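The structure is given below, and queries will be raised subsequently.
Heads up, one of the protein chains got dropped from this complex, but the rest are sitting where they should.
As written, the chain order gives the labels A, B and C, with residue 1 at the start of each chain.
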Amino acid sequence: MSQAVVSVNAGLLLPVLAPAAGAAIILVTDVVVQHLRRTHYVIALLSLLVGAAATVAGLGLGRVAGEARRTLCLPDGGQCMYVADSVTSTLQLAALLTAALTLLLSWPDDKLESPGGTAVIVSLVLAATAGATAVAGARDLGTWLVALELATLPTVALVALRGARSAISGAVALLTAALVSFGLLALAAGLWYTATGSGFLTPVAALAMVGDPTRRPILVLAVVVAIAGIGFKLSLVPFHAWTPEAYDGAPLPIAAFLAGVSKIAALAALLVMIRAIAPLGAPPLAAIAIVSAVSMTLGNIMALRQNGVIRLLAWSTVAQAGWVVLPLAAVSSSAVHASGAYLLAYVLATLLAFAVIAALVQIRGAARARDLAQYRGLLGDHPILASALALALLSLAGLPPGILGLVAKVAALRPVVDSELWLLAVIAAFNAVLGVAVYLRWLLVVISTSDPAAKVPAPAVPDGVSPVAATVARVHPATLVAVGFTAVALVVTSLSPQTLVGMLGI
Amino acid sequence: MIHLWLPLLLVCVLAGAGAYGVIARRNAVLVLIGVELILNAANLLFVTTASVRGDQLRTGYVLTLFLITIAAAEMGVALAVILALFRDRGHIDLSEPGS
Amino acid sequence: MILLFAALAIPAVAGTALILSGRGSRPLSGGNANMLSLVASLATAAFVLAAVIARPVVDQQWLPSLGIRLQFAVDGISAPLLILTAALSVAVVVHAGSRPPHGGSPATFYGCLQLVELGALATFFARDAIIFYVSFEIVLIPMWVLISRYGDSRDLVARADASGRFVLFTVLGSTLMLIGILALVQASGTASLDALAASRGAGLERHTQIIIAALLLVGLSIKIPVFPLHTWLPPAHTIAPTAGSVMLAAVLLKMGTYGVVRLVIAPLPIGFGALAPAFAILGVAGIIWGGLACLVENDLKRLIAYSSVAHMGFVVLGLSSGTTVGLQAALFANIAHGVVSALLFFLVGGLKERWGSADLATARAALREVSPRLGFALIVGFAASLGLPGLVGFWGEFLAMYSAWNPAPDRPLLLMRVLVVVAVLGAGVAAGYSLRVLRLIWSGDRTTPAHTDARGGEWSVLAVLVCSVLVLGVAPGLVLNSTAKDVAAITAEVSR
Partner (left out) sequence: MSDSVSLSAQVVILAPFVAAILGLLVARNRPAGALISIAGAAVSLVAGAHVLYAIHHGPFSPEVPTVGPLPLGQLKMPLTLLVDELSAIVVVAVAIVGLAVQLFSQWYLHDDDRYGVFVASVSLFLSAMFLVVLSGDLVLTLIGWEVMGWCSYLLIGHNSRKESANKAATKAFLVTRIADLAFVIGLIILASGVSTTSITAVIDGWPDLPAASLTAAFLCLLIGVAGKSAQFPFHDWLPDAMEGPTPASALIHAATMVAAGTFFLARLFPIFVLSDPARLALAMITAVTMVGAAIIAFGQSDLKRMLAYSTLSQIALMLSALAVAPASVGAGPGVLHLLSHAMFKALLFLAIGWLSVLVAGTAAAKMSGGVRYHPQLRLPIAIGLLALAGVPPLVGFVSKESILGAAYDNVTELGSLSGWIVLVSFGVTVVLTAAYCTRAWLVLTHLSPADEAVRRASLAASRTVVDVSLVEIFTEPAPGTVRDSSGTPGQPAAEVEHDHGHAGIFPGARVSIGALAFLSVVGGLIIFTPLVGVEPHLVWGLAASSLLLILVAWLSVRRMAAMNSSGDAADFLGARRIALFDRGFGVDGIYVAVVSPVVRLARIVVTADRDLIDASVRSTVVATRWAGAASERAHTRKPSDYLVWLLLGLLVVGVSGVTLW
């Protein structure tokens, strides 16, 4: 224990510290002044924005292969436990903004919560976000495990907290999977440690065992067990089963959180490990290829059957998770970037979809907003929301005008093709078709003219008031901000994907 | 290296037993115990490796402590959810389909 | 450069504006939307024409992380297709002016047409392989909306099926094409189509070339469409509104063959050479298959769709020959089919609206008796469709057969010649089905149920197309001279 951690760069750690501190402040505030609601949200949003601001310096924008910033390093120029390079910073930024949007979505709901519930929910969100940002920067086994668990456990609580029947079964499904997965992750960490003899998840550590062929299988085992453990969080088949239950049972903003921050955290964790072994010149990872292919296929097939939009989005998450890890089958640096890019595109589009649904919940009530058939004629009734939804769906489908999704598809397929994994690429192509079917099925309902025979009365739009104004008047401003922000972000990044993809660096 | 056989075998037995518990048991608490077994297998692996490797940072030992702590936190949340489940349904049988 | 951006920006902006304007409190009326769309199309056409003459080059950074550049240019091969696209975009708007769309807001209809034009123009302008793919995809959703909202509404299930089929088939094709493009870019280290064409596959192993070419060909074959991947086409055409059918047949299918030239033949001569016999066999199978189907098909729109399959078969045959003649033939047949299918779909779309269906088994008034203009256009259209020499359809077919009779040295001579013999039978079948249609609806003495003849916008569009069929048929050099130089550059290596 002679070596102590000497370098601590608090500014670098701010993306982690800010939400954690925010959570602490909120809990303290809640103890001091009870029944606060809006204050908690403001504090939480501020802390998230502070964290987000702190990541900007690390983004890869305009920099060529920017030098990674490190902290928590061992003294003699040794390894660091926290590295904030462009990929890390981008994922952190995404996690923080996603959390902020999730909070915006849940803001209008908070009247429904029990007194004091707001503080708990907001602080749990912040805590899980802190876990997500931490795991992105983690380069040692301890931080990695703790951060990942920090990102997971609060979500179980968040799902369970609503107390409804469906929430409980969702929470149980999520919990059991989380527990077992954590066990697997712990095993994976142990195996990694056994294989490399190092507690660091870095290339240096991985390269240390190159000389010893008997340890290689152990390393491989460590990686695949880690994939299995993280697969749960990413909703990869067959670790996905909790997803529809939890999405459907959880409150809408929490489902959005699961679809956003949780996925970012999981991918960040996976990327840490993949990047560690990438320099080994490893051949393609069949395990990831199989999981990816099965996830895409099953997710799309099941999504095609869903009649509730939340469940549809849940299954679409499963399918998209397959796309997210698709490039990782080719273990390389470009695969890491591709995977990150796809994740960003997916998160942005999914968030927009959730935001639109949240707005519709406020206008039409939860039951109608969750039923696919009730979306008929949405384009006529709420053109703004319908257009935003259409953009989100097309981005998920990867078709113009959702060019971001298209570019993400290009990015995701590229490493696969570069590694000449033809079979996987062709499976992905077929899944692109299935995916289009999934999202167009929804979109077709949205753009259809409303059925005159429908029993639901048309929304009472007074004459002379445009549908746009009617929409704006009936949706909570926070939700509108969320819809607007994500929609604008999606449009901007579709016109210039570089703004998003470039964050990841080159 | 012959002396490593025993702890490593134990790791396998623990992990296998945990996995069995997870798969075969329907009672939520028993499943939790299965998960604990898996975690303990990981702990044992860390300790064993650390004792062989002579790691300067004592990573293995430190992580074992970490894991024990995390497991405790995890169990807290898990038991809360199981409690909620019991309140909701009157049982904690995981083989019952959710609503 | 301004020209090029303007040619792309106008349809993009106009399309988006039209689609959004249909959503306000006071939606745009059909007439205004038509006028706006017409102005936009005309302006676009003007800029496209200027771009074709000035040949500007755009090369800008777009997505450096993935190495994608906004590279646009015009050359001899794309120029005729660009003009075709721009001209037909004007034509569909003019035609829709006299035969307005049904099924939804007219502004959205015109907006989608503008976006389809945008996608097609961008595809033909693109000089970066990935941008080509992106542009290729732009047309999908607008076309899907056109079919699924403005299509034949008598059978909603069939409509959803047709639009879904269109989009799913095409996405499969384009995603496979994307995989091929990515492999091509990876293998040759550049995404620039010009650089790819210039390299002519230098440094690529034979088997690599074959794999990449196969992926690209399968993907593009769906779009063309090549037998047996054609089954999306007949339903899509049957259901689509007139403007949709026209753009689909006359422009979108061309993107497939254009892609084969740009992405397969130019950069992968050896790989394409290895696959060319199979490709040619499928093309000829399509000629026969489509032609025979037309002999007994009773839905006029489906019939023309099948005849498109047959016509594209000749394009495929020409492409497969690997010679300058073959490429010239294919590119000419591309344009020819664009003009002829546009003419026929305008006609049949108008007839379907008049008749209420496109069923041939119902007794109709003879066109020659009640609507001589439509009848005249029909007879020219089918004469061109059966490849009558002196009309536009002839050159592509004849030259394609010539080229396949004398293919490049690395092609199996005997097989190609057998294919020519089979293809020529297909041309005979084309005469059969063309005359069958003329006999059923053009000639005869029935004058009931009477319907109106083509007037105004509809007639002017038909007349212009009839004139193009004649002019291009008499002076094929208009197109062939444009493409000759660039085609020679592509085949220089192959033909030796």
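As a convention for this text, a residue touches a chain if its C-beta (ideal position, glycine included) is under 8 Å from a C-beta of that chain, and two chains touch if they have at least 3 such contacts.
As the structure is a computational prediction, the values presented were derived from the model and not from experiment.
Enquirer: The chain left out touches which of the shown chains?
Expert: Every shown chain touched by the left-out chain: A, B, C.
Enquirer: Can you tell me which of C:Gly31, C:Pro228, C:Gly356 or C:Gly456 touches the chain that was removed from the display?
Expert: C:Pro228
Enquirer: Which residue, C:Ser65, C:Ser148 or C:Thr324, contacts the hidden chain when the whole complex is considered?
Expert: In the complete complex, the chain left out is touched by residue C:Thr324.
Enquirer: Just name the one of B:Ala19, B:Leu44, B:Val62 or B:Ala78 that touches the chain not displayed here.
Expert: Considering the complete complex, B:Ala19 is the one touching the chain left out.
Enquirer: Out of A:Leu434, A:Ala470, A:Val483 or A:Leu504, which residue would touch the omitted chain in the full complex?
Expert: Counting the whole complex, the residue in contact with the absent chain is A:Leu434.
Enquirer: With respect to the chain omitted from the figure, which of A:Pro238, A:Gly365 or A:Pro477 is a touching residue?
Expert: Of the listed residues, the one touching the omitted chain is A:Pro238.
Enquirer: In the whole complex, not just what's shown, which of C:Ala330, C:Val392, C:Val429 or C:Leu462 touches the removed chain?
Expert: Residue touching the absent chain, from the options given: C:Val429.
Enquirer: Under the stated touch rule, tell me which residues of chain A contact the chain that is not displayed.
Expert: Counting only chain A, the missing chain is touched by 169, 172-173, 176-177, 180-181, 184, 217, 220-221, 223-225, 227-228, 231-232, 237-239, 241-242, 244-245, 282-283, 285-287, 290-291, 298, 301-302, 304-305, 434.
Enquirer: Contact with the hidden chain only, please: which chain B residues?
Expert: 19, 22-23, 25-26, 31, 94-98
Enquirer: Could I get the residues of chain C that touch the absent chain, sorted low to high?
Expert: On the side of chain C, residues 165, 228, 231-232, 289, 292-298, 323-325, 328, 360-361, 363, 366, 368-369, 376, 379, 383, 386, 388-390, 394, 398-399, 401-402, 405-406, 420-421, 424-425, 427-429, 431-432, 435-436, 438-440, 442-446, 474-477, 480-481, 484, 487-488, 491, 495 touch the unshown chain.
To be clear about the criterion, only the chains that are shown with their structure count from here on.
Enquirer: If you average the CA atoms of chain A and of chain C, how many Å lie between those two points?
Expert: Taking the average C-alpha coordinate of chain A and of chain C, the gap between them is 41 Å.
Enquirer: Which integer distance in Å separates the CA centroid of chain B from that of chain C?
Expert: Whole-Å distance between the two chain centres: 63.
Enquirer: Where on chain C is chain A touching in the complex?
Expert: 20, 23-25, 61-66, 68, 103-104, 119, 130, 133-134, 137-138, 140-141, 144-145, 148-149, 160, 163-164, 167-168, 171-172, 175-176, 178-179, 182-183, 186, 211, 215
Enquirer: Can you name the residues of chain A that touch chain C in the complex?
Expert: Those in contact with chain C are residues 337, 341, 379, 383-384, 387, 394, 399-401, 403, 406-407, 409-411, 413-414, 417-418, 420, 422, 425-426, 428-430, 432-433, 436-437, 440, 444, 447-449, 464-469, 496-498, 501-502, 504-506.
Enquirer: Name, in rising order, each residue of chain B that touches chain A in their complex.
Expert: 11, 15, 18, 22, 28, 31-32, 35, 38-39, 41-43, 45-46, 48-50, 53, 55-60, 62-63, 66-67, 70, 73-74, 77-78, 80-82, 84-85, 88-89, 94, 98-99
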